[in-house]
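Presented below is the structure to which this report refers.
Here the complex is missing one protein chain, while the rest keep their positions.
Then we have subunit A:
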């Protein structure tokens, strides 16, 4: 099936490696199907990947160089429900919620290709709601740990770098989710009002009547989701 955004391209595209070389050595655009906004988002995410990678590597370094014992994540992040401790239950729910939000985002992008205005907006609002839910659960997790005595400079169970890394990394990721939720709502409102259907340039719209801002938003959202998988693996499961 043809990609609906392909229609704006008059250039004939070659496939495979030869197409890759031909694009790079051709004029005007190195990535033929990619708009300016989308290229910017990809490069921004590449840069952001390095930030998260540095955070995670710094955390692993701190964990391996401290001489105090590292707290056991499955005990620290357990919830006491129904008379017994369920390890990592909250994180499991949070992860499920965030990954589900990636699903609704993907559906929103799909609807955006078909310019289904109302469905796109509704799915984006659903994504924003799931994202807000994630941040809310993170706030709950933070306050629970704080009430148990976890601080950036120390905690009851062992290496003080535990609390420091936890607040720093989850805080930085949570900030990303929060920013994402805000922009999801903005873009969803613009979709709902039909601003992307008009042939008029405006903020976040090139005025060519497509829903590309939704797709760019989706790139960001999937990235935030993917980063969480790494944080989950390196911080909670290990």
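FYI, a residue touches a chain if its C-beta (ideal position, glycine included) is under 8 Å from a C-beta of that chain, and two chains touch if they have at least 3 such contacts; residues count from 1.
FYI, contacts and distances are computed from a predicted model.
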Listed names "proton-translocating NAD(P)(+) transhydrogenase", "ABC transporter permease subunit", "Alternative cytochrome c oxidase subunit 1" or "NitT/TauT family transport system ATP-binding protein", matching UniProt entry of the absent chain: "Alternative cytochrome c oxidase subunit 1"
Of A:31, A:96 or A:140, the residue in touch with the unshown chain: A:31
Chain not shown: contacting residue from A:94, A:107, A:123 or A:164: A:164
Hidden partner chain, touching residue among A:58, A:129 or A:185: A:58
Residues from subunit A at the interface with the omitted partner, ascending: 9-11, 24-32, 34-36, 39-40, 43-44, 46-48, 50-51, 53-55, 58, 61-62, 65-68, 152-153, 159-161, 163-165, 168, 172
